[in-house]
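Okay, so here's the structure we're looking at.
Of the protein chains in this complex, all but one are displayed in their positions.
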Amino acid sequence: MPNRVAIVGISAFPFRVRHPNYTYYRMAYETTKKVLEDANLTIHDIDSAIYGIYNDFFERQFMPDIIVHDYIGMILKPGTRVTTGGATGGYAIRTAYMEVASGLSDVVLCLGVEKSNDCWDPVTKARTPELVKAISYSADCEFVRPLGSFPAASYVLPVRAHIEEFGNPSEESMARVSVKNHGNAVGNPYAQSPMKLTIEDVLKSRYISEPFKKLDCCLYSEGAAAMILASEKKAKEICKNSGKEPIWITGVGAGNDSNFGGLRQKLWSLTSNVYASRQCFKMAGITNPIKELDVAELHDAFTGQEILSYEDCGFAKHGEGYKLIDEGIVEEGGELPVNLSGGLIGCGHAVGATGIYQGTEIVRQLRGEAIRQVPDAIKGFLHSVGGPVTAYCVCIVMERS
Amino acid sequence: MPNRVAIVGISAFPFRVRHPNYTYYRMAYETTKKVLEDANLTIHDIDSAIYGIYNDFFERQFMPDIIVHDYIGMILKPGTRVTTGGATGGYAIRTAYMEVASGLSDVVLCLGVEKSNDCWDPVTKARTPELVKAISYSADCEFVRPLGSFPAASYVLPVRAHIEEFGNPSEESMARVSVKNHGNAVGNPYAQSPMKLTIEDVLKSRYISEPFKKLDCCLYSEGAAAMILASEKKAKEICKNSGKEPIWITGVGAGNDSNFGGLRQKLWSLTSNVYASRQCFKMAGITNPIKELDVAELHDAFTGQEILSYEDCGFAKHGEGYKLIDEGIVEEGGELPVNLSGGLIGCGHAVGATGIYQGTEIVRQLRGEAIRQVPDAIKGFLHSVGGPVTAYCVCIVMERS
Amino acid sequence: MADRANEEHEEFLEYYDEMTIHYLYSVGELTKFFKEIRDNGKLFGTRCTKCGFGYFPPRLNCHKCYVPCEWVELSGKGEVIAGTICRFGVSNFTDKLPITIAFIKMDEMDMAIRHTILMSEDECKLENLKRGTRVKVQFKPKEQREGRITDFYFVLDK
Partner (left out) sequence: MADRANEEHEEFLEYYDEMTIHYLYSVGELTKFFKEIRDNGKLFGTRCTKCGFGYFPPRLNCHKCYVPCEWVELSGKGEVIAGTICRFGVSNFTDKLPITIAFIKMDEMDMAIRHTILMSEDECKLENLKRGTRVKVQFKPKEQREGRITDFYFVLDK
């Protein structure tokens, strides 16, 4: 029986295209300050830190964690950085969980930060293509990068395979996800892309990687997010002082698929998601996720990917994921609302921070502090994905007692 | 009381200047194959993996772990990469320990690999200066890199401060460490630089960063090393089948100092080492390390750093570390032999693999399988250091029952 | 705080910088694969000597069986598993758009490779990238080949 671990503090730094007045370490500092306030602790109460920072090229700094560690006042304490593509935040929470559950540390800061839009292409004078080039080095540099590595292509290919296997999701169903997530972000001060859209708006936006259109894709952001995790004994002490409810991590699952998507025998299934979610639900004792969960944040880098994830996380049968969006099941007020924060599509994708930010939304929901609050939410689900063709996946179930 | 964790398998891939016939993932595969043989397991018995890979620039690949994960047959299982400079290997073991002790996984592969000598400077047509440039991006890119970031300078400055504070270590004492470690590597098939040297040879070698000379410095290598860690129950099962003795991890400590060495008030002390070793000894119940330990592998990227580490790990008083080498205490047959494998100076520094390789030497010593065997060794100590001015430090105590 | 970060738009300095590392790297155990492309215009995959699984891109060992693989010459013909047309992307590819990317399973192999299908402007439609679409390899002229993955591409096999 593992030691119980709770989340006792959360914070975020707004996801924006750019924060030109902030270095990444100052964003980390501000976010740490806020998470300490939320937990009513000082930095001296923290035993250790796990950092979620995806891409050294973004920060223009290898080993950026050691600079953050110093800058936020963690000098002489342990600190480990996690870097697993888009799943960096999820894996950082998993690693922080391990650190507490192992007994090595009682109170652990889990901090994600990313500053992606300093990248700049001197030829086109544009930032995004150079940022995408920085990401392209995460694709196999012998076989994939030299041919052009496009994140949207990496995520659209399984969707294309799904369309050919099952005849769905349609461009309309995908557009519905875009409308939902951009819309959910409205009112969220941390979100980069709150928008009231129509299906038409989405369908009319230009193609990025067919059939994904501009409004099917998340945008890259600068931002940060943090959590404090604590052992059972410490969590009860801390929450007594802070007046916040401890949110327990009751399920953790992870699985990394081949980065060569062509090795997969069923390209239309994101098998890393299948493995990670099953492992997570098994640990949490969940057998019927759509019934037992109250709220979920899924990694929606692209609309079609969210729909495939419904299936691969066990919310719907294979080939029937589109029904969850078409029938409103994942909308606010539906049976299992997905991405009430806005998700990546609504909030932006500050890569290393994203999974942690998704986690803060679940904690807010379970505390009853969310902007689009699910009434009386007790169990929440976090799904964090990254790498070529969704290679990395981490899933976490959180509960309030 | 945390769950007990044992090391049940070890392997290494020889540290060499270059392995031109091997990609880094093939080195990882060969090393995994050997560690599975050592533990009498198959890859299907492994639940999860922790990868120690320092520098994406070395591998010419961001997120190299996802490629290794696939290539060694870990598809759909969890995998996390650790990257903490020269301390990557030590932190990887610490993280693997956390994963097992937390109860998330029972059997974890801890694999370090590095391929550094593909770097090449088109101006000088040389490899090492470009490799060192790859490392220089780990120094602060705003304040340090633009002025020239030299790893040897980063490690010599505390030694210079020590010389000014205490009048030692002398260049002769440092040379003795070089003679010892190069000499210990003789006969070790995994070592890159086995050499029988005289103190004169070392003193005559050219200056790199004064007073460090060429033979005071380790060389960068390509290579790999692996361990399998298991929970108590699983370890006993596995070792019953393999006939090997389980080696228990009884102490773990880590601490990261500021990467801005100028923030430290006593530059002559490697304070990350002080913090990590004390935490580790406390957990292992060790109060007098030089008496209680039988063998130690210290991170000796540079000779003078090894001498400072004697002090900061509590083997000698501050200012008296040089006596341990001058009086033969750390030599083979001495009271606490240090770096019987050859250390980094004798074996080379395959950065992400180094700490894990040091660990395999301690396991060999405790199993009674080492090349320079300490008779009846029961407790061993591993010290893994990295980052600007030794910012990262991890210490681990291992024991046989 | 949310507000503060938005409001604060003081003047800030911006600088040009780059991070660059150069290589003269070895392709290691893949040397045969790249040499056959460059010198002979031939594609080689590998096949597990135990379970028979065909790897392309090639790997010298089967990660499932932990035994060596052997080299297998390919006919150069295969079919699309899934494909897309990229119209926005990486800075060093902006002048090459649109690029058609697909997972292509070679006939003799059991996994697909992610590669480029060269299409005319007319051909460049999703409906020409359906699952099962037959494609064949095309090598660049010998004098342009460098022994890299970019030495060849695929075209529709009509």
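For clarity, chains are labelled A, B and C in written order, and residue numbers in each chain start from 1.
We take it that a contact is a pair of C-beta atoms (placed from the backbone, for glycine too) under 8 Å apart; a residue touches a chain by one contact, two chains touch by 3 or more.
It should be emphasised that the depicted structure is a prediction, and the values quoted were computed from it without experimental measurement.
Undergrad: Kindly name the visible chains that come into contact with the excluded chain.
TA: A, B, C
Undergrad: In the complete assembly, which of A:Phe15, A:Tyr51 or A:Tyr71 touches the absent chain?
TA: Only one of A:Phe15, A:Tyr51 or A:Tyr71 touches the chain omitted from view, namely A:Tyr71.
Undergrad: Touch as defined at the start, partner being the missing chain; which of B:Asn21, B:Thr198, B:Asn241 or B:Thr287 qualifies?
TA: Reading the full complex, the residue touching the unseen chain is B:Asn21.
Undergrad: Considering the whole complex rather than only what is displayed, give the residues of chain C touching the chain that is not shown.
TA: These residues of chain C touch the chain that is not shown: 10-28, 31, 34-35, 146-148.
Undergrad: When the complex is taken as a whole, what residues of chain B touch the one chain not shown?
TA: 13-14, 16, 19-22, 30, 34, 57, 60, 120-124, 126, 129-130, 132-133, 136, 142-144, 146-150, 152-153, 156-158, 160-161, 164, 189-190, 206-211, 260-263, 267
Undergrad: Touching residues of chain A against the unshown chain: what are they?
TA: These residues touch the chain not displayed: 18-23, 26, 29, 33, 36, 42-43, 57, 60, 70-73, 75, 118-122, 127, 130, 133-134, 137, 141.
Quick note on the criterion: only the chains that are shown with their structure count from here on.
Undergrad: Report the chain whose mean Cα position is at the greatest distance from that of chain C.
TA: The chain lying farthest from chain C is B.
Undergrad: Where the CA atoms of chain B average out and where those of chain C average out, how many Å apart are those spots?
TA: Each chain's C-alpha centroid was found; their separation is 37 Å.
Undergrad: Between chain A and chain B, what's the gap in Å when you average each chain's C-alpha atoms?
TA: Their C-alpha centroids are separated by 33 Å.
Undergrad: Mind pulling the residue numbers of chain B that touch at least two other chains?
TA: 23, 57, 60, 70, 75, 137, 141
Undergrad: On chain C, where are the residues touching two or more other chains?
TA: 17, 19, 27, 30
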